[in-house]
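The complex is shown incomplete by one protein chain, all other protein chains being positioned as in the whole.
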Amino acid sequence: MARQTFQEATVAAIAHEMRRDRNVFIMGEDIGAFGGPLHSCKGLWDEFGAQGRVIDTPISEGGFVGAGVGAALAGKRPIVDLMFLEFMGLVIHQFGLDGGAMHYYSDGKAKVPLVVRAKYGVGPFHGHAYDFHSWLLNVPGVKVVAPATPSDAKGLMAASIRDDNPVLFMEHMGLYHAGREEVPEGEYVIPLGKADVKRRGRDVTIVASALMTKRALAAADILAQDGIEAEVVDLRTLAPLDEETVLESVARTGRLVVACEAVKSGGSASEVAALVVEKGFAHLKAPIARVAPPNVPVPFHRELEKLYLPDAGRIAEAARAAAAA
Amino acid sequence: MARQTFQEATVAAIAHEMRRDRNVFIMGEDIGAFGGPLHSCKGLWDEFGAQGRVIDTPISEGGFVGAGVGAALAGKRPIVDLMFLEFMGLVIHQFGLDGGAMHYYSDGKAKVPLVVRAKYGVGPFHGHAYDFHSWLLNVPGVKVVAPATPSDAKGLMAASIRDDNPVLFMEHMGLYHAGREEVPEGEYVIPLGKADVKRRGRDVTIVASALMTKRALAAADILAQDGIEAEVVDLRTLAPLDEETVLESVARTGRLVVACEAVKSGGSASEVAALVVEKGFAHLKAPIARVAPPNVPVPFHRELEKLYLPDAGRIAEAARAAAAA
Amino acid sequence: MTQSNETLLDLYRLMVVTREVDLAVSEIDGHWHGCDGEEAVVAAAYMGLRDGDTVAPHYRGSLVAAYARGADLARLFAGIMGKATSYNRGRYRSDICGPPEFGVIGLYSGALGPPLSYATGAALAAKLDGTDAVAMAVFGDGSSSRGDCHEAMNFAASLKLPVVFLCQNNQVAISTPSRDRVAGTVADRALGYGMPGVQVDGNDAVAMVDAVAEARARARRGEGPSLIEGLTYRARGHFVSDAADPRPRDEVEAWRARNPIRLFRDRLAGDGVADTAHLDAIDAEVRDQVAAAMAQAQTDPEPGADVLGADDVYA
Partner (left out) sequence: MTQSNETLLDLYRLMVVTREVDLAVSEIDGHWHGCDGEEAVVAAAYMGLRDGDTVAPHYRGSLVAAYARGADLARLFAGIMGKATSYNRGRYRSDICGPPEFGVIGLYSGALGPPLSYATGAALAAKLDGTDAVAMAVFGDGSSSRGDCHEAMNFAASLKLPVVFLCQNNQVAISTPSRDRVAGTVADRALGYGMPGVQVDGNDAVAMVDAVAEARARARRGEGPSLIEGLTYRARGHFVSDAADPRPRDEVEAWRARNPIRLFRDRLAGDGVADTAHLDAIDAEVRDQVAAAMAQAQTDPEPGADVLGADDVYA
């Protein structure tokens, strides 16, 4: 075990996989000697730079994500550091539409083992916060991973690199340097597509991911003071969704709150709600509440940002209402 | 009244608005003398070409949608013919992320009266079928319009051009040349954001749009033979969603089926389902069913395409199950 | 650079294949985008690649690229009809997307442009692996306006990747003449990236194959990318059933008179590379091969419901 931040654990996983498999390499803007914005690639240049496996790219997102797709088709396992998730809109064609379709359309002949990692989220780094993952749920063939803790980041990054599909790996800037925890050293892989019940409870299910998982756990603490036992399901992988774990939890609690950092309209919280009202309706005892930002771009002033993003209080409030309904 | 196809009614609305307002112009690939693929701009060149208001663009989707944003900021009312909705992935940044944010971020000073029109949908034109609208529900500030009939196409296109926001206007290739109906001549505007109850019924609500509305109506005919009265709500505008009409309908029927051409996972059907389980739960008597394609890219062979896309039979089946639950 | 007689005859044969494929597919598919008049550019682009090389063909000529890489013609034809025998069992179309198992990167959606970056990525893989493989990135004059083209060229030039960029300039994009919407010339853009760029008579098969050979050799030597603009002409409509052709009649006729197959044939005969009888024999052999492949594909079975594969999306 090592005490690591989210950023350190993520980089540790990358380094481990790069040692393990010569086909793994990483590219992106300013990830070489500079080490990547927010230290996203700290140390990788020193270890792998001389091998040409840490590549600074021009500011050409479509070009280098596309090059990632092409290199993956050719048998490499590229990791692309997109810097910010905000830029997904510049590359969704290459990454998602083309990249996600290749395996299916080629009847299994093509594989695209590509990881695109991207920072996002309201946090100390003021800007580039937008949470754009929801779109990808509607793009066949891609996976979306959004860890909430350093350990999960490590295990899920390893799994993402080993996965044979295009994977978006989301790195929340509000979690990035926000404290250390014990992280398993060496080989540590958490399978994609499996949610994690981070807290058990019988009164209400709170489904979340990334920073919202942290806030959902804080909400559960608040609720516990009122005698409400909330179960917190951390999705970890948003696509494909772990339907079983969510449905099983709601089957026990009968009540569901979905907390999400993407704006409410069209956000992935809606997907979770739709799943449950379709397949778990018989167990539902209360309306499903989505706790998510309003339908506006992330505002700039710190106080507005706070009003924008759901906090533990708002999640707890929604859960209390669900429990009471 | 004139008997017009979807394509003709759409072009009639554009021509009418171009006559009415000199700031309206249109640009896109091959829309000049050639008249646009599938006649998307037939006749416009003859009437407005000499005024320079029908502009052939290079194959630079980001460039000309971006130019549309810039021209809109400068006071024009551009219509961009994107040719195919499949290309939304190439321009979502310009159209959605930037274009949609400008009004809010400038505290109302900037307006982006831009229409992007795009063909899509499984139909006689074999290819470019993908239905990519769902993403835009998660992009603040843009509107999404998907008419089901020639008349609606005309009235909604007029409203889209007059709207001060970026609007995606979706033109289904399976409806494009598929029969005529009486369409009001001259001035005809249908407000955006209002759904249309295309058939009344008390047993089950079917929410749909575009081609799925047509199929939902066919499903209602099938269901009527079994004595099930289905209400068909045609959303017409997908963003912003007409929550009232949907909720009011489900309040009466207690049962909901959502038919959608976008793949099920992350599709806009999920948004409708989430809305209803959040705000209309008390009235729900059965699980909400989403009838949508599986999570794969549109397959090529005609028979596979048919298996992929929901038809009236499958919609009816889901409605029957809902009515029986 | 001078090509061997064998290479020249292979080139001729591939040009004839290109024409015969065109004729055969035109009969069954009104939406086929033919290569009539562009056979020299197409055949030169895809001839003579090695195992390990990658090609991201222009969609117009994509099927020929797959054939040149070793794919079976009958199965490629089956892919135009979505038959069960196609390389992907009918899930996708072979006219714009070749089978990846032959090192062909197609259009996996309908968007032109991104494959230029995919080819660049294949070249990056070759460089990382230390092989001398190359990637061919082929695109139309209209497609040259896509941002992808710029990003791929700058990326490849700054990293010295083994890519050959080849513009199949048929001087039009659907209805839009390149002189109206492609500013400057494509070949001149190379200068801005500090790489060699050359405009070649695209109806001169020998000039084309020489230019391609030189660019590939340079790439294999690790000296980086080059750009070739093959100036040719789309002798027919955008696709088979495309009725309107607004281009000046005399311009069309002048280019048709410079049919690259005929020009090459005359040269081969004139230079004594092969006599007319030999060339006729190639023609006949190709015609039979194409006809047999098409006949096969047409009787091949349609895919069953299992091909939909609703759960097959992930590898």
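We just call them A, B and C in the order they show up, numbering each chain from 1.
In this section, a residue touches a chain if its C-beta (ideal position, glycine included) is under 8 Å from a C-beta of that chain, and two chains touch if they have at least 3 such contacts.
As the structure is a computational prediction, the values presented were derived from the model and not from experiment.
Although it is left out of the displayed model, the omitted chain contacts the following shown chains in the full complex: A, B, C.
One of B:Ala110, B:Val197, B:Ile222 or B:Ala251 touches the chain omitted from the figure, and that residue is B:Ala110.
When you scan B:Gly52, B:Gly186 or B:Gly227 for touch with the missing chain, the hit is B:Gly52. Checked against the full complex, the candidates A:Asn23, A:Ser209, A:Thr245 or A:Asn295 give a single residue touching the omitted chain, namely A:Asn295. Here one chain is not drawn; of C:Asp53, C:Asp95, C:Asp148 or C:Asp201, the residue touching it is C:Asp148. Interface residues of chain C with the unshown chain, by the touch rule above, are 145-151, 153-155, 157-158, 180-186, 188-195. Touch with the hidden chain on the side of chain A covers residues 29-30, 32-34, 37, 56-63, 84, 86-87, 89-90, 126-128, 130, 294-297, 299-304, 307-308. Take chain B: the residues that touch the chain left off the picture are 25, 52-53, 55, 57-58, 60, 62-76, 78, 93-94, 97-98, 100-113, 140-141, 143, 164-165, 240.
The criterion applied here is as follows: only the chains that are shown with their structure count from here on.
Chain A and chain C have CA centres that are 40 Å apart.
Taking the mean of the C-alpha atoms as each chain's centre, chain A and chain B sit 30 Å apart.
Distance from the chain B centre to the chain C centre is 36 Å, each centre being the mean of its Cα atoms. Contacts with at least two other chains are made by residues 93, 97, 100-101, 104-105, 140-141, 240 of chain A.
Within chain C, residues 91-92, 108-109, 111, 147, 309, 312-313 each touch two or more of the remaining chains.
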